[in-house]
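Quick one: the structure is below, and I'll ask about it shortly.
Note that one protein chain of the assembly has been removed; the remaining protein chains are unaltered in position.
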Amino acid sequence: MRTPLSTLTPADRAQLKQRMRKPVLTFLALLALLAVNVTLGATLPFAHVWAIELGVVALMAATILLVSMEVIEEPPLIRLFSGLGFFWVCIMVGMTLTDYLGR
Amino acid sequence: MTPDHAALQLWPVAASASAVEADELILAFTVLTLVLTVPVFIAITWFALRYREGSEADRSPSGIRSNLIEISWMLIPFLLTLVFFVWGARLFVDSKNPPPDAMVVEVIGRQWMWKFQHPTGQSEINNLHLPIGQPIKLRIISQDVIHALYLPAVRMQVAALPDRYTEMWFKADKVGTFHLYCSEYCGSDHSVMGGKLTLMNPGDYQDWLVHAGAQQGVVAAGRALYEAYGCASCHEPGSPVKAPSLAGLYGSRVALADGRNVVADDEWLRQKILNPNGDKLAGGGKQVMPSFAGRIPEDELNKIVDFIKAYPRPGQSAEATR
Amino acid sequence: MSEGLAKGVGVARAHHFESVAQQREATTLGIWAWLITELLLFSALFLVALILRIQHPEATVAAARHLKFWIGAANTVVLICSSLTMSMAIEFSRMGWQRAMVRAMLATAALGTLFLVLKGYEYYADWDEHMMPFLSSRPFALEETPAARLFVNLYYVATMLHAVHLFTGITLLLGMTWMAAKAGFLSRHQNWIEIYGLYWHFIDLVWILAFPILYVVNRGT
Partner (left out) sequence: MSASGTIEGAAHREPHAPEATIGRKPDYLHAESTLRSWFFTTDHKRIALLYLASITGFFVIGALAAGVVRLALVVPNGAIMTNDTYNKAFTIHGVVMVWFFLIPSIPATFGNFLIPLMIGAKDLAFPKLNLTSWYVFMTGALFTLVSVVLGGVDTGWTFYAPLSTAFSNTWVLPALIGVTIVGFSSILTGLNFVVTIHTMRAPGMTWFKLPIFVWTHYATSLIFLLATPVITTALILLIAERAFHVGVFDPAYGGDPVLFQHLFWFYSHPAVYIMVLPGMGVISEIVPAFARKKLFGYRFVAYASIGLASVTFFVWGHHMFINGQSDLASLVFSALSFAVAVPSAVKVYNWTATIHKGSLRLDTPMLYAMGYIGLFVLGGLTGLYLATLAINQHIHATYFVVAHFHYIMVGGTVLAFLGGLHFWWPKFTGRMYSEPWGRVSAILIFLGFNVTFFPQFILGYLGMPRRYATYPPEFQLLNVLSSAGATILAAGYIFPMLYLVYSLWFGRKAPANPWDAKGLEWETSSPPPTLNFVSPPEVPRIPYDYPIQATESKDQHR
C-alpha cells in the first residue's frame, strides 16, 4: 500500500516508530546477550563458566517468550500454558537425574 | 517348586530368610488388599440388590458430611499403604548392601545362556551350584542385550546390563534344586535361557567343586554351549535344516567333496566350526553354516569340542552327555 | 492481541465458532499447546546431551570443541534477525500495511534460508573434517575417544530435527506470503500472521537453547 519511506506522512512515521520500538529493542537485547555468551564460550575465562552461560540463555529465552511472543500481554490461561511445558521439562530432567546423580 | 517335581505347588519355596520376609510382606499386603477391596465388592453387590429400581428401600439422604468422608477415604488407604512402602524399602535397602565377607560369583549373560564362574575358578553354564549358610554376591554383566537373572527361590532378580556390573546378594538356608531364569526379554530363545539353581550344604559344595564341577561339568557345559550357540537347532536329529548329525562324529572318517577322506579329530572340528566353508563335505549338501570365527571364545570352543567328542553314536545311551 | 488493530484488519469467523473472539482465543491456545509439544520434543534431546556430559565428560568436551562454534554463533545472529523481521511483519499486519508485511515475511523466509545454507555449509565442513561418525565408510576424527561419537551424533539428530522444523516453517511462510499478498487477506486472516509468528519465534527459541547446549557450555570443563 504505502511502503516507500519518503511517501509516509508524519503521522505514519510516528506510528511506525512507536510500533517498531519494542521489536528493535528486543533485537538489540538479544544480540547483546548473545555477544556475552559467545565471548564467554570463546575465551573460557574461568571454571564453571557454564553456569553464567546458562543464566544468560535463560534471560534470552525469557525475553523471547515474554516480549517477542507477547506472553506478558496474554490472558492468564496462555501464560499458564507457556510455562507448563517448561515446568514439565523440569520434572523430566529432575526425576531422571535422581538416577544419574545417584549411581 | 523344585524342577524335579512337575506338580503344581501353591506357594513357591522360600530358600532364604529374606525370601521369607518378602513372603510375609506380600501376605500382609494381601490382607490389606482384602480389607480395602472386599468392602467395595460387597457394597456394590449389596447395593445392586438392595437398591434395585422398584425395590422398597430407604433412599432418604443419609446426611453425612461428604468432605469428611472424602478426606478420610483419600488419606486412610494411602497411609496404610505407605506402611508397606517403608517395609518394602527397608528390605530393599538390605538387599542392596551385601556383607563384606560374601562369596563372589561372576555371572555373564549372553544370548541365550548364563555363565557362572566360582571364586575358585570353576565355571558352569546355565546351572548354578551354591553353598547354603553363606552370603553370596553375584556380580552380573551381559555381553550383548539386557538380560535379567531371576532366582524365584530367593525372591530376587537383577538386570544383566551390557555396559556395567550389577549385583545381587542373598544367604540361602535351604538345600534343594530350584529354577533359574532370564526375566528380561532378550530375543528368540529368551524362554530357554535358564537352568537350575542347586543349593547345597557347604561340604557338598566343596565336593562338587573338586569333582563334578571340574570334570563331568565340562561335557555338560559343552552341551549347554552347543545349544546356546544354536548348533543344536540345525545339527540335532529332526531339525528342519537337516545339518549332518554330530553324534559319533569324533574319530570317524569323513568323506570330503574333493575326494579326500579325513579323520574328525580335535583340530579338524575346531577348524570346521571356525571356517565351515573349508573342507566341503561330500554328498552335495549346500553349505549354509555361518562362520563362528571371532564369535566363540577359545575356552568355550574347547568345551564344545569336548562335548562333540563325548556325543555318542545313535543307539548308545545319551546319558553320558547329559 | 486484538487490541491495536487498524481499521479493516480482522478475522472472518468460521462456522463452528460463536464469535471472532472465541476463534482467536482457540487458535492462540492451540498454537501454544503445539509449542509445548515442540519444547518437550527438543528437551528430551537436551536431556540426552546432559546425560552424555555426566557420563562421558572428557569425550563430550572434545566433541563440543570440534563443532563449528563460529558458524553456530553466526546462525544464532541470523535467527535473531529473522525474529526481528517476523515481529515487524506482525506489527505491519496489525497496522494494515500489507505490502510492508509481505516484505517483512519475505525477509524472514530469506533469513531462514540463509540459516539453512550456513547449516549446510557447516555439515559440509564437518564432513570434510571427518566429523560424521555415523557414516560407517568414513573414519571419525575423534576415533581415540569413542564416546565422542555419541555427542557428535546427537548434535546431528538435534540440528537436523531443528532444520526440518525450520524448513517446514519456511515452506509454510512462503505459502502464506503468497496468499497474504492478495487483496483482502488482512481483513479475513490477520490472526494467521500472529499464530505463525509464535511458531517462528519458538523455533528461534529452540535454537537459542540448542546453540549453547550443543556448542557453548560443553566447551568448558
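Each chain gets a letter, A, B and C, in the order it is written, and its residues are counted from 1.
Here is the rule we go by: a residue touches a chain if its C-beta (ideal position, glycine included) is under 8 Å from a C-beta of that chain, and two chains touch if they have at least 3 such contacts.
Just so we're clear, the structure is a prediction, and the values are computed from it rather than from any experiment.
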item	value
Interface partners of the hidden chain - shown chains only, full complex considered	A, B, C
Sole residue of C:Ala6, C:Val48 or C:Ala74 that reaches the chain not shown, by the stated touch rule	C:Val48
Per the touch definition above, residue among B:Ala102, B:Leu161 or B:Cys234 touching the missing chain	B:Leu161
On chain A, residues whose C-beta touches the chain left out of the figure	77, 84-85, 88, 91-92, 95-96, 98-103
Missing-chain contacts mapped onto chain B	1, 3, 5-12, 19, 21-22, 25-26, 29, 33, 36-37, 40-41, 43-44, 47-48, 51-54, 57-67, 69-70, 73-75, 77-78, 81-82, 84-85, 87-93, 95-96, 111, 144-146, 148, 150, 152, 155-159, 161-164, 166, 179, 181-192
Chain C, residues in touch with the chain not shown (by the definition above)	15-17, 22, 25-26, 29-30, 33-34, 36-45, 47-48, 51-52, 55-56, 59, 133-134, 136, 146-147, 149-150, 153-154, 156-157, 161
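The rule is simple: only the chains that are shown with their structure count from here on.
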item	value
Chain-level touch network, classified as line, ring, star, complete or other	other
Most contacted chain pair (by C-beta pair count)	A-C
Centre distance in Å when chain B and chain C are each reduced to the mean of their C-alpha atoms	50
Chain centre separation (chain A, chain C; CA means) in Å	13
Geometric centre distance via CA averages, chain B-chain A, whole Å	55
In chain C, residues with contacts to at least two other chains	none
Junction residues of chain A - those touching two or more other chains	none
Contacting residues of chain C [partner chain A, same complex]	1, 25, 28-29, 32-33, 35-37, 39-40, 43-44, 47, 50-51, 54-55, 69, 73, 76-77, 80-81, 83-84, 87-88, 91, 94-100, 103, 197-198, 201-202, 204-205, 208-209, 212, 215-221
Chain A to chain C touching residues, read off their complex	1-3, 15-16, 19-20, 22-24, 26-27, 30-31, 34, 37-38, 40-42, 44, 47-50, 53-54, 56-57, 60-61, 64-65, 68-70, 73-75, 77-78, 81-82, 84-86, 88-89, 92-93, 96, 100-101
